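Omission of a single protein chain aside, the complex is shown with its protein chains in their original locations.
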Amino acid sequence: MSTSAKKKVFVTQQQVRFGDVDPAGIAYYPKIYDLIHQAFEELWDVHVGKRYYHLLCEAKLGFPLVHAEVDFKQPLHFGDRPVVSITCFKLGRSSIGLHYVFEVAGHVCVDAHMTVVCVELETLASKPIPDEFRAKFEEILEEA
Amino acid sequence: MSTSAKKKVFVTQQQVRFGDVDPAGIAYYPKIYDLIHQAFEELWDVHVGKRYYHLLCEAKLGFPLVHAEVDFKQPLHFGDRPVVSITCFKLGRSSIGLHYVFEVAGHVCVDAHMTVVCVELETLASKPIPDEFRAKFEEILEEA
Amino acid sequence: MSTSAKKKVFVTQQQVRFGDVDPAGIAYYPKIYDLIHQAFEELWDVHVGKRYYHLLCEAKLGFPLVHAEVDFKQPLHFGDRPVVSITCFKLGRSSIGLHYVFEVAGHVCVDAHMTVVCVELETLASKPIPDEFRAKFEEILEEA
Partner (left out) sequence: MSTSAKKKVFVTQQQVRFGDVDPAGIAYYPKIYDLIHQAFEELWDVHVGKRYYHLLCEAKLGFPLVHAEVDFKQPLHFGDRPVVSITCFKLGRSSIGLHYVFEVAGHVCVDAHMTVVCVELETLASKPIPDEFRAKFEEILEEA
């Protein structure tokens, strides 16, 4: 009898607003990266439980993007309310690889792998991810 | 005696403006994608010689992004004036792979591979790249 | 004996995100206009009860801005969660004057008067505000 625990996925929902779409009625792609960043902030606020704002202003840590690979499989349209699922595909000493899947009505629209690195905001020097946060990213770690 | 023709590279220059940077003083990454799109519009206007505006409004063609892979090697700071070099790393029947390198003072800051597909704007159905445009992308094609 | 009914105010809450702020740590003002537009979309979705997306796509109506007067009384900072109150200060045949007040911890940060006009999206010609919508704006009309 299997008792394998299902790995957690963090899920949030977004909305494609008027200001996000181009003359063709589909999301202008730099705006999709803006949505990805907003989902990242949600992940901190809700899943990690550390407000992203506090992380920067109090802990003086930042998470700049070092590598991004994104598949745009279907266009996102004005009015769409994509469900965004986030898992962790890589967890290094300082680096975190996050996998975002945007789905609308069961269809994958955007599939993104974004690698960020933990840095001291002041110097931009990389730092180990603090343990309290690491545990939260382990919870959503994809199985090998 | 060498007869190797040097492949052309399209070069343009941009500026990291006040509205592009975040509280850490470095470019907010969705804004870097905005810069990439602006460089893409320049490529059409100046190198291809077809104004991007005319392409959409008159030829009714669009070039949505289908895949993007970007390395953020160094942060772009407020006031930086990156030199952007564009070459073509892949040229299919409908798809164009464009390689953007952002350099500041000789250091590569951003290295992006962006694949777009030629579509009819109305239906978003893929179309072969018209020959007159294809020739221009061949000119900046990277050697195998 | 006064029986004056208190006029309704539509209230929504927003968040000043990482991508909204500049190197000084305060909201870059074009982003504040973006927040105003998002509050306007909320007003349609929640108070008027007509999804803004449907208004544009189905009713083929738009509400372009014709006049805007905004006081920036206090800066909005990263992490602020302004409470936005919207009332109607003018209701013409086609035009709607909306008054937005952004407050953080009881202090007014932004006070904006924005006048939009009802138009047919196709032609941009002005049209009378449909009665079903007009009634909703009357509900939040400020007293003379």
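A few remarks follow.
Think of it as A, B and C in the order they're written, each chain with its own count starting at 1.
We take it that a contact is a pair of C-beta atoms (placed from the backbone, for glycine too) under 8 Å apart; a residue touches a chain by one contact, two chains touch by 3 or more.
Please read these numbers as outputs of a predicted model, since none were measured by experiment.
Residue-wise, the contact with the chain that is not shown comes from C:L121, picked out of C:V9, C:V108 or C:L121.
When the omitted chain is restored, the residue from C:V16, C:L56 or C:I96 that touches it is C:L56.
Residue positions on subunit C in contact with the hidden chain: 23-24, 26, 28-31, 33-34, 36-37, 56, 62, 64-73, 75, 121, 124, in rising order. Contacts to the hidden chain, counted on subunit B, fall at residues 17-19, 34, 37-38, 41, 51-54, 56-57, 78-79. Subunit A meets the missing chain through residues 18-19, 21-23, 25, 28, 30, 78.
Rule of thumb we're sticking to: only the chains that are shown with their structure count from here on.
Taken over every residue number at the interface, the positions common to subunit B and subunit C amount to over half, indicating a same-residue contact. Remark: subunit A and subunit B have CA centroids separated by 25 Å (rounded to whole angstrom).
Separating the centre of subunit B from that of subunit C, both taken as means of CA atoms, is a distance of 37 Å. Counting partners per residue, subunit A has 34, 37, 56 as the residues that reach two or more other chains.
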